[in-house]
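A single protein chain has been omitted from the complex, and every remaining protein chain is retained in its original position.
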Amino acid sequence: MTAASPAAGDRFLLDRRDFSAFLTSIRTAGYRIVGPTVRDGAIVYGDIQAESDLPIGWTERQDAGRYRLERRSDQALFGYVVGPHSWKKYLFPSHERLWTATRDGPTFAVISEPSDPTPLAFLGVRACELAALKITDKVFMGGIPDPSYSARRTRVLRVAVQCGQAGGTCFCVSMGTGPGVTSDYDLSLTEILTEGRHEFLVAVGTEAGGSVLRSVPLRPPTDEADRTVTAIVAHTASSMGRSMDPTGLRDLLLSNPDHPRWERVAKRCLSCTNCTMACPTCFCHTTEEVPSLDAEKTERWRRWDSCFNLEFTKLHATPVRASSSSRYRQWLTHKLGSWHDQFGTSGCVGCGRCITWCPVAIDITEEVAALRVPPPAPTPGGGH
Amino acid sequence: MASDVPSPSPAPSSHPLAPAPYFVRRQTAETGDTNTLVLAPMDGGPVPPALPGQFNMLYVFGVGEAAISLSGDPTDSTQVVHTVRNAGRITAALAQLPPGKAVGVRGPYGRGWPVDAAAGRDVVLMAGGLGLPPLRPVLYHFLSHRAQYGRIEVVYGARTPKDLVYYDQIQEWRQRSDLRFQVTVDAADRSWYGDVGLVTARIPDVRFEPGNTIAFLCGPEIMMKYAARDLEARGIPRSSIWISMERNMKCAVGICGHCQFGPEFVCRDGPVFRYDVVRDWLAAREI
Partner (left out) sequence: MSGDPHGRPEPEAPLRVADHPFFIGLDPQLTREASRLAKERRFDTGEMLVRDGDPAHWFYLVFHGKVALEVATAEKPHLTIQTVGPGEVLGWSWLVPPYLWRFDARALKPTQVLAIDGTEFRQTLANHPEQGYRFLVRLLPILAQRLENTQIQLLDIHGL
């Protein structure tokens, strides 16, 4: 390698045996690496100290309401899809102090929560998750930038991974977000695992991405590697576990608040909020005031909330959305419909988490298909 | 290498969602459960400029925040005025604050009444219950620029005579010849000689030129829905009717998700909406 950093657009091959050097290089650049690791029977995101923290040789089987880890026949590092966590937990933590106020004579003084200055490297960001990051960026940084989100977000290094396989609930192809990583990354990896070969094609997306490669042993890319990567992405794209027609979804949802399907899905929905917690773009939160016992100090906390909670819409002691059907309708109509009005994009990236982690296997793609069937017209003279 | 990583920026000195310290200058009872608070900045500085119809987040130390409409004179830069119904933990705490005590204020937030669009037109203001306080700033505005507007008709309805806010001020307004201020209550005892009936029942008696009138409605949703329908029936187009919505609010800046009403964030896109924009959502249930 020359002294100059690899530039955006550069591509290299990284041998599997040099992956540790790659991690070290990222860490040496000052980043705290967070990425996939096996915990409690799932692949979740946590701190990566060494490559042995990665889910080497693991994959998962996903379906509506089902998730099981399984051993792979190989030693792939990124041979899984997505688990219950998403990157939002780092940028928008589930529980976070915003500020602290102390009494000061007749008045009070507010001190903002300082942000942790350590930049984060997200290792293994999938294409759908890059799309989700862009969406939460619009939410938290589109207007008045949220200080804690933007302080962390502007320092994140996105090490993306192109998916080598599709999960049982994946539908990123339908949502146009994957599986290929085409933009919005600092580095993009594709894991090549063929007989006798285990390596990564590395694409540099930004200067920040290139700079962490400076001390990593790299080889120039080969045509064969390029062809293999193209085939990998094509294979993943053709094996999506789910599909959903996104055409006209906004209008469909906004014009169907009375569709009978809402009542049907509400009979199954437990309002457990799992879908909103697992969703990489759901951003709703509430605030909590936590005073000290002597009432001299008080803290303002932010906590993930969900539109499935009855308290969420409470107005004058009464929830506006009291029925389960109205809450499911709100979630889906927002996610796939009014999100377009608010942020110029769908709120769904096709990651399938809401399907997998729903305890009663409600499937967003199935619900959308059902909502596309026009409700029966009222019978003239019938009913009431 | 380290220089390639953006250096950590120091924590901002003040969080955009942190309240500024104000103190209670005055607190007066309007009705049995509703008080008007006059608040001024602790540091003696001016209050941020606000438009009629906007709201503040009021904060009680150690208790929490509530969204409350501004209800004072919008040109007064020395203080803010809020009329608050004691209806929950935070508003109850606000109601108990004596003069001198600290209150946190952040805001103003949201879109207010389109006073500029009212220029040269007849104006109808309809308020139900605690819908009068958010309309009072707009009335101050109209009266201080009286020549710019045509007729000004106000209809204010409350549950009973005891539930009327701004009682003395309404007496004064009713004496004015450049303003017609009707009051009606849902029910009354024999000490009341005014009208009894819904605010909507007064609409046939409101005077305006339908093609050149703007109407601002504030009150319970069902009242605004029926009032808008009846004003429409009298010839005011939907696009000239504006309503002020209320929803659960936490952040007031469109990121917490609580106040969504169809595609709108009530805190950011409202609370004042043009009726034709939100009419379908008002008609649907549990939006």
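All chains are identified by letter, namely A and B, in their written order; residue positions are counted from 1 within each chain.
By definition in this document, contacts are C-beta pairs under 8 Å (C-beta built on N, C-alpha and C of every residue); 3 or more make two chains touch, one makes a residue touch a chain.
Since this is a predicted model, take the numbers as computed values, not measurements.
Interface note for the absent chain: among B:150, B:220 or B:237, the touching residue is B:220.
If you put the hidden chain back, the residue from B:21, B:53, B:72 or B:128 that touches it is B:128. The missing chain, though absent from the display, is touched by one residue of B:163, B:232 or B:269; that residue is B:163.
Although one chain is not shown, part of subunit B still touches it, namely residues 128-130, 157-159, 161, 163-164, 167, 170-171, 174-175, 180, 183-184, 186-190, 192-198, 200-201, 204-205, 219-220, 222-223, 226.
Basically, only the chains that are shown with their structure count from here on.
On the subunit B side of its complex with subunit A, the touching residues are 1-2, 4-6, 8-19, 21, 23, 42, 61-65, 87-88, 100-102, 104, 246-248, 250-251, 253-258, 260, 262-263, 265, 268, 284-287. Subunit A meets subunit B in the complex at residues 5, 28-31, 98-99, 101, 103, 106-110, 112-115, 117-119, 139-140, 143-144, 146-147, 151, 154-155, 207-208, 211-212, 214, 254, 257-258, 283-287, 289, 291, 295, 298, 300, 305, 307, 312-317, 320-323, 326, 330, 334, 337-338, 341-342.
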